[in-house]
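Have a look at the structure below, then the notes.
With one protein chain removed, the remaining protein chains of the complex are shown where they sit.
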Amino acid sequence: MFFASDNAGPVHPQIMNRLAQANSGHAMPYGNDAIMDEVRDAIRTTFEAPEAAVYLVATGTAANALALACYTQPWQTIFCSVTSHIHEDECNAPEFYAGAAKLTMVETDDKMTPEALTKAIEKHPEGNVHGAQRGPVSITQVTERGSVHSLEELNALTAVAKRYDLPVHLDGARFANALVALGCSPAEMTWKAGVDVVSFGGTKNGCMGVEAVIFFDPAKAWEFELRRKRGAHLFSKHRFLSAQMAGYLQDDLWRATARQANDNARYLADGLRAAGATMLHEPDANMIFAKWPRRIHQKLQAAGAKYYVMDGPLDSGDPDTPLSARLVCDWSVGTEAIDQFLSYF
Amino acid sequence: MFFASDNAGPVHPQIMNRLAQANSGHAMPYGNDAIMDEVRDAIRTTFEAPEAAVYLVATGTAANALALACYTQPWQTIFCSVTSHIHEDECNAPEFYAGAAKLTMVETDDKMTPEALTKAIEKHPEGNVHGAQRGPVSITQVTERGSVHSLEELNALTAVAKRYDLPVHLDGARFANALVALGCSPAEMTWKAGVDVVSFGGTKNGCMGVEAVIFFDPAKAWEFELRRKRGAHLFSKHRFLSAQMAGYLQDDLWRATARQANDNARYLADGLRAAGATMLHEPDANMIFAKWPRRIHQKLQAAGAKYYVMDGPLDSGDPDTPLSARLVCDWSVGTEAIDQFLSYF
Amino acid sequence: MFFASDNAGPVHPQIMNRLAQANSGHAMPYGNDAIMDEVRDAIRTTFEAPEAAVYLVATGTAANALALACYTQPWQTIFCSVTSHIHEDECNAPEFYAGAAKLTMVETDDKMTPEALTKAIEKHPEGNVHGAQRGPVSITQVTERGSVHSLEELNALTAVAKRYDLPVHLDGARFANALVALGCSPAEMTWKAGVDVVSFGGTKNGCMGVEAVIFFDPAKAWEFELRRKRGAHLFSKHRFLSAQMAGYLQDDLWRATARQANDNARYLADGLRAAGATMLHEPDANMIFAKWPRRIHQKLQAAGAKYYVMDGPLDSGDPDTPLSARLVCDWSVGTEAIDQFLSYF
Partner (left out) sequence: MFFASDNAGPVHPQIMNRLAQANSGHAMPYGNDAIMDEVRDAIRTTFEAPEAAVYLVATGTAANALALACYTQPWQTIFCSVTSHIHEDECNAPEFYAGAAKLTMVETDDKMTPEALTKAIEKHPEGNVHGAQRGPVSITQVTERGSVHSLEELNALTAVAKRYDLPVHLDGARFANALVALGCSPAEMTWKAGVDVVSFGGTKNGCMGVEAVIFFDPAKAWEFELRRKRGAHLFSKHRFLSAQMAGYLQDDLWRATARQANDNARYLADGLRAAGATMLHEPDANMIFAKWPRRIHQKLQAAGAKYYVMDGPLDSGDPDTPLSARLVCDWSVGTEAIDQFLSYF
């Protein structure tokens, strides 16, 4: 009954196999391994982007912070949602990598709106040397509240960015979960929608620790390589990053694990609704925000279920008061664990 | 015939096994996994340091830059050898992590001397607001020229640092190779010798990508955790860093692989000498710097041997002119490959 | 009719005289001039703080950014009002000086409230390595909307900070204007109210370009000196900063000019109200936010009056629509200019 995060699940066997295969003899270090050539080709094909610059790092925060740094001057501000991972969960890494730039919160409870984005940008008039200057727009897909922007919504946001000539970053730590939810192509969810650079997540969806950073315009390639090295994120035994990503892409594993995670979440959400819980956000992908009475939380936690209770306290107060929770399903959560979880309701 | 670097070799099977074992079900992320508890205990025992704060990161540059940052103010300078990895091979990562601090070169061809270190420190008088302030001393063991400081030499250097009340960092990317060369205990080569924090390397010696940072005084523990997260070096699926280090420490594998690497290097060095090559530095551990005629280089490279030729050009000039080379042996290089290499002389 | 800012007025003759007096022969550079000793003593006496560390810089942004940097770690966030100068008007200088720290907006239209401050702090739970850590609280007195916190209000804010063990910075670019508005002592508005460090402004109140940074606990003294030098804010011919501050403090000139500025603003505000303008904030010191019909703005601007129109456009639209304006009075604005200004209503 582990629903605390999709970053706590196991590595998919197909990826473990690729790691084992890669572990033969010597290989050129620092991204010059042959598997990386295979990965680069596979990603360019998958994204219909034959010119894209493709790099691997081991953490999602590294992917985001390095990608954004390539598009942010130290005197600029990055426009992001108040719930975004780059603002809430990266301990100032984006600011650090962007040379002490600022993050400006676009007012929203979940998905950014074009209106709120426009308002945030307009607060920073051009040519005013005193304020932070306009920088990139960072969109999170899946959002940290479990929502998925439709292609229309994405395009509306990037249209605002383009109107102000601002680059667009997509935090795709759960890229695959969003993609299978929308049923569109990777190109449609990225460069065709006006995205300049994407953090393409692997770790939360069955890898050990690997994320790709994909620049659709390769002009930033060398700068990224220098920033990655300077950030201490260039792996000497890089083939083991490459092997993970190769295994992840092989035979569309990445879509399969994402579909499984989303299906698990839907199954759990249906069960929760049937058991009387209230959904706080509509779960578009593999994250559920819901509330139910304290006494059921107490039973679940006593039984060892792992998930975040977002208000509290858990251990005292009216047992009928509903408390909010976040539940995340990764690909490996089976219906058995979900049924067991629901049995406590 | 791969002697380009010990960071290009395979992962030892014992470590691969530990990764496979760790890959079962869910585990708490971000260093809260149970294997990390095991690793912490093992390192504390190994270093006879029951209070030490122990952390894992995935690259040697991250270990060095984060460890140094905890002991360096932005207005200070780090004292290091001109050949040190932190100066030559980390693309300003130490400066980046230390908030734009400076590195001051201690004049030396290889190992730092107490006299040269004293001279470098004395150039930065206390209380002079105009110059960079004195910061930590960073010692590389094994040096980038393949030398190992004796315990006497180490103690003499740290004595200088202590005289000026400066902290000491040990870059131990090849810690194990140095240790087995000296035949001393980890404690003797670190805290008993006045070292405050050590980068304890795993990657070059049979791991996939893991280094421990060990603070003998745990006062910096929380600061390190924040710096690691801010640097994007905190792994969500941390158990796979832990598992590598657990496998590395288990049954003293780390000493065995280091011994093998050093033995390989000695075997190669003996062969080179016998073949008429000239040693440029005495190889104390697993690195060899030697020179031999251009024509032999040409044959070796044509045969696919991988190593660095440090002067050149390789392809033209007097075939009898000696050219310098760097050769590094990792644990997996067998005598067969070495014999094959030597056969071209 | 210059009401655009109090940073555009002339230097008071008493200060010009001190500059001229100081300009005799050679003087020790870098803050070692004799006038600085006089200034330090005068400030310690004025603030009833015999141990205070006192430094001079030339700009308000330098005073704020350097003072805050001494109390902020790069992984922390500074709590400030959304209208604060450090957030809106310093082009990321606080972030730059604090090593890429974050600024967290305390929700408010003008003065910070203890509730809003508490809420902002509580959003950053202790011990959560993923989010920005709690850093100092920065209070602006006079606020950028022209309001002055009462001593009760100040004490309530610092009480919140102290409850969380957070240091308190006071941005006193208009310190004197606030002080004479409250009629309290400098000690009451600073250390007796729980302020740890204050930017004590001179530039906007009759100086040429000088601000004092006053640490009530001198523990940060040497760090400040290094940060000031590293920021390129240590003046070689420092005596000319000292002379300004000496002239400013002499015979309470600073209170006199502030009183004059506040009186000017009150006279202008009374006139505006009498002329039918609407006050947007009650002007506690020397800044006025008010609105009146577009057609009167058009006449005023045509006549050369200088002030900020905060919405618009000025040149087209219904002539009766009220537009908001910011008017700032410095000490040198006379009633003649004000009467002239009011004559256009």
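Here the chain labels run A, B and C in written order, and each chain numbers its own residues starting at 1.
Simple rule for what comes next: a residue touches a chain if its C-beta (ideal position, glycine included) is under 8 Å from a C-beta of that chain, and two chains touch if they have at least 3 such contacts.
As the structure is a prediction and not an experimental result, all values here were calculated from the model.
When the missing chain is restored to the complex, the residue among C:A53, C:L234, C:I296 or C:I338 that touches it is C:L234. Only one of the listed residues, B:P74, B:P136 or B:G231, touches the absent chain: B:P74. Residues 2, 4-5, 7-11, 16, 19-20, 23-29, 57-62, 65-66, 90-93, 96-97, 203-204, 208-209, 226, 229-237, 240, 306, 332 are the ones on chain C that touch the missing chain.
Touching the omitted chain from chain A are residues 30, 73-75, 99, 129-130, 133, 225-227, 229-230, 234. With the whole complex as reference, residues 74-77, 88-92, 95-96, 98-103, 105, 129-133 of chain B touch the missing chain.
In this section, only the chains that are shown with their structure count from here on.
With centres taken as mean C-alpha coordinates, the chain found closest to the middle of all protein C-alpha atoms is A.
Because chain A and chain B share one sequence, their contact can be compared position by position; here over half of the interface residue numbers appear on both sides. Spacing of chain B relative to chain C, judged by their CA centroids, is 51 angstrom. Between the CA-based centres of chain A and chain C the separation comes to 42 Å, rounded to the whole angstrom. We define each chain's centre as the mean of its Cα atoms; on that basis chain A and chain B are separated by 34 Å. Of all residues in chain C, those touching 2 or more other chains are 74-75, 99, 129-130, 133, listed in ascending order.
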